[in-house]
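Mind looking over this structure? Questions follow.
Left out: one protein chain. Kept in place: all the others.
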Amino acid sequence: MTPLYTGIIPPMITPLTDRDTLDLDGLEKVIERMIAGGITGIFALGTTGEAPSLSYRLRRELVDRTCKIVDGRIPVLAGITDTSLVESANFAKDAAELGASAVVTSAPFYFPAGQPELREYLEQLLPELPVPLMLYNMPALTKISFQKDVVNWALDQEKIVGLKDSSGDFTYLKRMMRLAAPKRPDWSFLVGPEELLAETVLMGGHGGVNGGAILHPRLYVDLYEAAMAKNLEEVRRLSDQVLALSGDFYSVGQHGSAIIKGIKCALSLLGVCDDFMAAPFHRFHESERTLIARHLETHGIR
Amino acid sequence: MTPLYTGIIPPMITPLTDRDTLDLDGLEKVIERMIAGGITGIFALGTTGEAPSLSYRLRRELVDRTCKIVDGRIPVLAGITDTSLVESANFAKDAAELGASAVVTSAPFYFPAGQPELREYLEQLLPELPVPLMLYNMPALTKISFQKDVVNWALDQEKIVGLKDSSGDFTYLKRMMRLAAPKRPDWSFLVGPEELLAETVLMGGHGGVNGGAILHPRLYVDLYEAAMAKNLEEVRRLSDQVLALSGDFYSVGQHGSAIIKGIKCALSLLGVCDDFMAAPFHRFHESERTLIARHLETHGIR
Amino acid sequence: MTPLYTGIIPPMITPLTDRDTLDLDGLEKVIERMIAGGITGIFALGTTGEAPSLSYRLRRELVDRTCKIVDGRIPVLAGITDTSLVESANFAKDAAELGASAVVTSAPFYFPAGQPELREYLEQLLPELPVPLMLYNMPALTKISFQKDVVNWALDQEKIVGLKDSSGDFTYLKRMMRLAAPKRPDWSFLVGPEELLAETVLMGGHGGVNGGAILHPRLYVDLYEAAMAKNLEEVRRLSDQVLALSGDFYSVGQHGSAIIKGIKCALSLLGVCDDFMAAPFHRFHESERTLIARHLETHGIR
Partner (left out) sequence: MTPLYTGIIPPMITPLTDRDTLDLDGLEKVIERMIAGGITGIFALGTTGEAPSLSYRLRRELVDRTCKIVDGRIPVLAGITDTSLVESANFAKDAAELGASAVVTSAPFYFPAGQPELREYLEQLLPELPVPLMLYNMPALTKISFQKDVVNWALDQEKIVGLKDSSGDFTYLKRMMRLAAPKRPDWSFLVGPEELLAETVLMGGHGGVNGGAILHPRLYVDLYEAAMAKNLEEVRRLSDQVLALSGDFYSVGQHGSAIIKGIKCALSLLGVCDDFMAAPFHRFHESERTLIARHLETHGIR
């Protein structure tokens, strides 16, 4: 058995024209741009998708429209992370009905659960899900990590099919891959931070859920393929480009929101979609926009 | 002008019989017990109310039932804290319609906003609110604090009527009271951690939103009144009792959830309501229950 | 039995003219200024004294000179906090020989010890000390707190005579005072952050080790006395002044070092001593100096 999800599966931004209005035209362009670049799946409603900041109504609309635009060409994974198990389960059902291939959840993130509590949460959630589940490790925002015992339990659940790790802790990711190796050759291990895509694939992982791939999908697909081909020279060259890209685009403005703002701003400059951001964030001002424009030029992104 | 909200306004627990079912009988008993103890308001759907873990449907039902049971005897404040401004505003409208006197919000808590972003968030939320707003500072769970500039802005907004501080940082609370003194004598400053109720009132604050007051309202009301009367001997004596109570009841079991679990378990032992907890938590096991029973006896709580 | 150390015991700054040279004239003026203001002890070589940044040679010289200047008028406590038990014990012996009445230690601060390890550390250190020991809780810089079990053990050690708490967590301090009450009426509970001096004394503590008292000793002594006299109106008025003072003087410049820099700069402007700072810090620049000068005027400090 081989992993279901491999390659580059970008954490799609959610194009908005207003607080509760999708930029439908922009959405189509974002999706087609990524598919043209060789991506192998879309992760909608993750952190980069500003999911927690959106109304449930808009989240449903987004999954609906995304699945219609994609039209079966690649799988669509939908984020269902929530603080309420009931709302999470409800949304999973909606997403599956609207066409999502799988759902993705990180830990409930208001109360910091203990590990046994986190496991029970997943135990209660799992039977409610009509499609496979991918775990999403995001301790910086959820306050807790999926640790060894929880992952070991998850490896015994057929409906759980992989782990997306955004901890930035590569040792953690490697340890989880070691846990899974003898049990679940079909699990997908995907890395969030694009700066670790090369190492993840070189060391046996299956791909990346990388924000930069929304902007420049081909670069990430090429890096993934070079790593799969064990072409170390090419890996170093492309990895260096990825480091330069993320270093440039994600350091305009401060705060964690800089990543999402940078991507949306760049897409807006490229004429792809609106850069409206859901509260508590807002789009870049002119000075930051000028910097992003310069970075687009430097990196030859069109 | 004097503050709208003073005295003891407990952060009511949400009695449940199941994941998405209110314990209606228990709710009535909890409310009557607190009112009989002399409280001057109820804060529904705060942290102790497990609000983020509940479905919106149940949250609406809770506000509805609470307002009907209270029937105007004291004000009901409803928590609207959310990660989505749209959902927060929607719920505020529902809560006001159902009878809430005011709404309470902490910062959006998935993405850690910067201070200017937090202010803009409130600026956008405020016009949507049909009733007054109280700020709720809870940095341990929301990742950010309402700092000086945001509070200074808030002091200029007529619709914002106070600050509930659960930071545990008494210096912060005093600094915010100093900011408000020349501008808004009508603001309410309420403290979350009951261990700081005495000092808050002695130094000019207006009361507490203290979990222990759900269990033993009279003790907290007495302490509040002793502090208002500047009876320092009585303050020390009662404050010591509060310290003993919180030290005992909140240290059974580990994790932050111990506080809510302890209160629900005690209420269940007293025959007040069910101790079912929303995921990711669960009620205490027998061994912890025995400890809580012993503490009820020690403290003479019936 | 009554506590050995009560009242205002400032954490004296270390006046320097160079990296490894004491400002002897400044030292005398600092000490006389504080004694004239009514202080009841001096804590040399604490955090405000930049102790960890100084050579052992200079630390010995400082204790020597301080004891000679003080000449028995008030007790001198010497900080011996270290990462090495051997160096800590050696320095305690030196300090005692040079005239220190007691020594003060926080936790070893490179490796974060567990609580049992912290207790063993103290168990090993204690027999080496020729004078009484005061514990110094400073978790923000040492990474760990003296928790309940360690303090309980310490309460059984005759040679340990009190706790200075700089955690800023007033609930912690009150819990420790409750632990001690039935066992050690002779323990001194002193609070570090001056913003909590009023509450500490009102609730049964014995005084403060407050940086601002180096600059304006009389204000802190007055506040201490008002709190001892249970004069709540006066306490609120003076406490407000202390909040204003610390808010002004400690917020010039960023970083934790702002407190020490602010105090040294103010003393230099007053002609008391040099404001040279040991690495990694450096004195304020002209723009910050101007702000501090303005604050001196506003607060009428001469």
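The chains carry the letters A, B and C, assigned in the order they are written, with residues numbered from 1 in each.
The criterion applied here is as follows: a residue touches a chain if its C-beta (ideal position, glycine included) is under 8 Å from a C-beta of that chain, and two chains touch if they have at least 3 such contacts.
Given the structure is predicted, the values throughout are model-derived calculations rather than measurements.
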Touching the missing chain are A, C
Checked against the full complex, the residue among A:Pro132, A:Pro193 or A:Pro280 that touches the missing chain is A:Pro193
Given A:Arg65, A:Lys93 or A:Arg175, the residue that touches the chain left out of view is A:Arg175
Hidden partner sits against subunit C at residues 19-20, 47, 52-56, 58, 83-87, 90, 107-114, 117-118, 120-121, 124-125, 141, 254-257, 278-282
Logged for subunit A, residues touching the omitted partner chain are 168-171, 174-175, 178, 193, 195-196, 198-199, 202-204, 230, 232, 236, 239-240, 243-244, 247
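Everything below uses one rule, namely that only the chains that are shown with their structure count from here on.
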Across the interface between the identical copies subunit B and subunit C, with over half of residue numbers shared counting as same and under half as different, the residues used are same
Rounded to the nearest Å, the gap between Cα centres of subunit B and subunit C is 36
Per the C-alpha centroid definition, the whole-Å distance linking subunit A and subunit C comes out as 50
Flagged in subunit C as touching 2+ other chains are none
